[in-house]
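Here the complex is missing one protein chain, while the rest keep their positions.
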Amino acid sequence: MIRVTIWNEFVHEKEEGSRPQAAYPNGIHMALKEVLGTNEDFQIRTATLEEPDCGLPQSVLDETDVLLWWGHMKHSSVPDDVVNRVAARVLNGMGFIPLHSGHMSRPFMKLMGTTCNLRWRESNDRERLWVTSPGHPIVKGLPTHFEIPDEETYGEYFDIPTPDEVVLIGWFSGGEVFRSGCCFTRGAGRIFYFQPGHETNRTYYIPEVGAVIANAIRWTAPAFTPQFGFDWHASLEDK
Amino acid sequence: MIRVTIWNEFVHEKEEGSRPQAAYPNGIHMALKEVLGTNEDFQIRTATLEEPDCGLPQSVLDETDVLLWWGHMKHSSVPDDVVNRVAARVLNGMGFIPLHSGHMSRPFMKLMGTTCNLRWRESNDRERLWVTSPGHPIVKGLPTHFEIPDEETYGEYFDIPTPDEVVLIGWFSGGEVFRSGCCFTRGAGRIFYFQPGHETNRTYYIPEVGAVIANAIRWTAPAFTPQFGFDWHASLEDK
Amino acid sequence: MIRVTIWNEFVHEKEEGSRPQAAYPNGIHMALKEVLGTNEDFQIRTATLEEPDCGLPQSVLDETDVLLWWGHMKHSSVPDDVVNRVAARVLNGMGFIPLHSGHMSRPFMKLMGTTCNLRWRESNDRERLWVTSPGHPIVKGLPTHFEIPDEETYGEYFDIPTPDEVVLIGWFSGGEVFRSGCCFTRGAGRIFYFQPGHETNRTYYIPEVGAVIANAIRWTAPAFTPQFGFDWHASLEDK
Partner (left out) sequence: MIRVTIWNEFVHEKEEGSRPQAAYPNGIHMALKEVLGTNEDFQIRTATLEEPDCGLPQSVLDETDVLLWWGHMKHSSVPDDVVNRVAARVLNGMGFIPLHSGHMSRPFMKLMGTTCNLRWRESNDRERLWVTSPGHPIVKGLPTHFEIPDEETYGEYFDIPTPDEVVLIGWFSGGEVFRSGCCFTRGAGRIFYFQPGHETNRTYYIPEVGAVIANAIRWTAPAFTPQFGFDWHASLEDK
């Protein structure tokens, strides 16, 4: 079993009459849980900003193999200790999957070391995502490309370190391109940034989108518990 | 001075009444020479398929810092010894810039080890190229993006090894994306693949296109003559 | 089940009274089969140079998920059609693990596009291999480093393209270093080059060496049968 924790800011969906509420009445985390829940190898819990410790005390992180992260309005409300705890857990092997506007989440920015900024436009462009690494486990089951009928436009330059692998590049009908599926390794942990999922559209219910996230959970899940830990950097005196 | 050799297949442009002849009456190599000739740090010669040794005897390669390559109909007419000579010279430090349909040139395929195939469509789409590595010497002087009004569509999946850096990604109006500017290092040599330049349009006269090629010549030019040569793999017995 | 084919040149071990014969009386392939055979998820066959089609007709490759390759004296005896068949199968998703002197095997050289040459010395140095990517599936179960008491020295510069990941770097008592465990993706296929295994020592019986190879088989095994095939590069006309 892969122990998955889905973190969601869960603010915008609670605004009465808002488009995010219409798209995701129970919150994006609950939609993701519903979509991913069909995978029998996942054991899923959720966590949100309003919970104590943002729902991510050390005990929860210790029991998490892969952490998904969705947020956009309240990035700065995630306190330092949570950010540091998440980043440290990733370096020790936990998988991490920031989704969509999670590109500006504090744990992702900390792990990347860059601004993680990008160009964007809310215009419900059509997006077409192209597979650029056809044997990668994350694109299992995908055709050569698939579409999202209405999506916020994200465009280059996306200020991230060169990813280890770019498995999907997005084309937007308004004229932009974007590295939409990016793999990184940091320490013992694997990170997959995935661009789709604007809060006003039910994007996470598109089958290919759900398939990518499920594949990414399996790819970022730690292959094993590292033998290293503190010993990594132990003195060499006793060699 | 950077010693540049522009290689062109130079077949299609000689077909009477053809569109390539209309676009490039003296051949693509002469157009490139004209465009690049304004750079005072370049010393340019040309070579074509019909010349003895394809215009690329060892003596010419020995005096070439950077080789540009354009071809599309007659890739298979380039004989093994020329292919091997070019590839070996790249590994020893010569810069190599395959242009457009040069993605299927035999030296590039040999150096990549993959099929170098891609999707394509002749439809005079509009292409917009986005900078994805804003400090790279190859994008010096470029804006965030620039356009080619009419270009053959090249689309992913482009079957190349993961480039060291992708500095430009192309967007096509018909719905495709393409890694249009790709940097590779092989041995002591640097390679830059650049996608624009269909034979039926005067693409190489577009200022940004010429600027990229000039920048790429400077980036792929060897920083020095390697001290290594045969010594690289000398026996270690005399250590 | 992962279908593994172990290819061995199997020439040197048949020389009466030779050190390779003493180390591997039944051939290196049979030693590898014995060592790897304890993994219940592997279904193993072997193939050697002297068999028809080098034991690698298309039918065998089609039923192979991961191909191991050991050779050193007779690289040039492997004919073009076998080389091309193996390389094409890798691009279509088969895992490929060249071992030790397999760095100069023709399929590996073709897939890399470089000379794949290196420095070497037969001196039975002590080698110590250090883990440089602690969460990678290939180092599962390994300590921070492990040793090979007697090994042929392989030294840098190793003329390969920059690997996607270097998971092990070797230290040799005579003063050399070597990128001993290198991951590559080519097309839909994954490649792992692993340096240990000189023919005069029973290196493949060292537990950590066997563990790395078993892990590498699981990592290079295709995650799925690509949906792509010919469709990858189909015309875009029908879009």
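Per-chain residue numbering starts at 1, and chain names A, B and C are given in the order in which the chains are listed.
Everything below uses one rule, namely that contacts are C-beta pairs under 8 Å (C-beta built on N, C-alpha and C of every residue); 3 or more make two chains touch, one makes a residue touch a chain.
Remember, it's a predicted structure, so these values are computed and weren't measured experimentally.
Residue B:Gly135 is the one among B:Gly17, B:Pro52 or B:Gly135 that touches the chain missing from this view. Touching the missing chain, out of A:Asn26, A:Gln58, A:Thr114 or A:Thr225, is residue A:Thr114.
Remark: the residues of chain B touching the chain excluded from display are 93, 131, 133-137, 140-144, 164-165, 185, 187-190, 222-224, 226-228, 231-232. Chain C meets the missing chain through residues 128, 130-134, 144, 155-158, 162, 165-166, 169-172, 175-177, 179.
Contact between chain A and the absent chain runs through residues 87, 91, 110-115, 117-121, 153, 155, 157, 159, 161-162, 164, 174-176, 184-187, 228, 232-237, 239.
Keep in mind that, in the parts below, only the chains that are shown with their structure count from here on.
Rounded to whole angstrom units, the spacing between the C-alpha centres of chain B and chain C is 33.
Note: centroid distance chain A to chain B, computed from Cα atoms, is 37 Å.
For chain B, residues touching at least two other chains, in rising order: 155, 157, 162, 175-176.
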